[in-house]
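Right after this comes chain A.
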Amino acid sequence: MADLFMFLIISAIIFSIGSYGIITQRSGIKILMSIELMLNAANINLVAFSSFNGDASGQVFALFSIAIAAAEAAIGFAILVALFKVRDTINLDNINILRW
Partner candidate 1 sequence: MTAYISLMIAIPLIGAILAFLTKTRQQARAVALVSSGISLLISIIMLSRFDSSLAGIQLDEIHSWIPSLGITLSFGVDGIGMPLVLLSCIVIPLTVIFAWGETKEPNKFYGLILLELVGVLGVFTSLDFFVFYIFWEIVLIPMYFLISIWGGPRKDYAAIKFFIYTHIASLVMLLAIFALYFNAWQITRTPDFNMFHLLKNYSLLDGWLITNVISIKDAIFIGLLFGFIVKMPAVPFHTWLPDAHVEAPTAGSVILAALLLKMGGYGLFRVILPLLPFSDSPGKMITLMAIIGVLSILYGTFLALAQRDLKKMVAYSSISHMGYVTLGAAALVPLSVSGAMFQQFSHGLITCVLFMSCGVIQHSAGTRIIGDLGGIAKYMPKLTFVMLAGFLASLGLPGMSGFIAELLVLLNSYANLPTFVILALFGIVFTAGYHLWAMQRAVFGTFNEKLGHIHDGANYEIASMAVLVLLIIFFGLYPNPVLNMMTTTATPLVRDAAGLVGVIV
Partner candidate 2 sequence: MSYVLLAPEILLTVLALAVILIGLLVSDKSKNILGYISAAGLAASLILTIAKTGEGSFFYNAIVVDPLSQIFKIIFLVVSLIAVIASIHYFKDNRNQDEYYTLILLATVGMMVVASANDLLALFVGFELASMSTYVLAGFEKKNPASLEAALKYFIIGSLSSALMLFGMSLVYGVSGSTNISEILTYFKTAQVSGLDILAMVFLVAGFGFKMALVPFHMWAPDTYEGSPTVVSSLLAAGSKKMGFVAAFRVLVLAMVAVRADIQIVFAILAVITMTYGNVVAISQKSIKRMLAYSSIAQAGYISLAFVVMTQMSIAGGVLLALGHAFMKGGAFIAVAVVGYMVLSDNKNTKNTDDISNFAGLGKRAPITALSLFVFFLALAGIPPSAGFIGKFVLFYSVTIQAVSTASTWLLVIVIIAILNSALSIYYYARVIRYMYVLPPVGEKIHEPLPYVIAMLLAVIGTIGIGLYPEPVINMAMNAASVLGV
């Protein structure tokens, strides 16, 4: 039980760090990394619960999630690259032609 709790604390911390990163960072790359942190916090949860419940589906879920996160990161970087080609920046503070 204590172990599970520890895992949950860690995952919560990682999740919070990710959240904080998304809010504060300006570089698109760093924001992508923050999102990865949040996804992985969830993965830690899944794996921890899986082992605690003695049920493998959590781990399967985590595997799927990792694969999806990779795909997502690829798409994210692709968008950033395309954007960089057009706008010459990936500083998100400047990317606000769409507003109001």
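One rule holds for everything that comes next: contacts are C-beta pairs under 8 Å (C-beta built on N, C-alpha and C of every residue); 3 or more make two chains touch, one makes a residue touch a chain; residues count from 1.
How were these picked? Simply put, all candidates are chains of the complex that A comes from, given by their letters.
Because the structure is predicted, anything quoted here is derived from the model rather than measured.
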Every option in 1 or 2 belongs to the complex, but the one touching chain A is number 2
In their shared complex, candidate 2 is touched by residues of chain A numbered 8, 11, 15, 18, 22, 28, 31-32, 35, 38-39, 41-43, 45-46, 48-50, 52-53, 55, 57-58, 60-61, 64-65, 68, 71-72, 75-76, 78-80, 82-83, 85-87, 92, 95-99
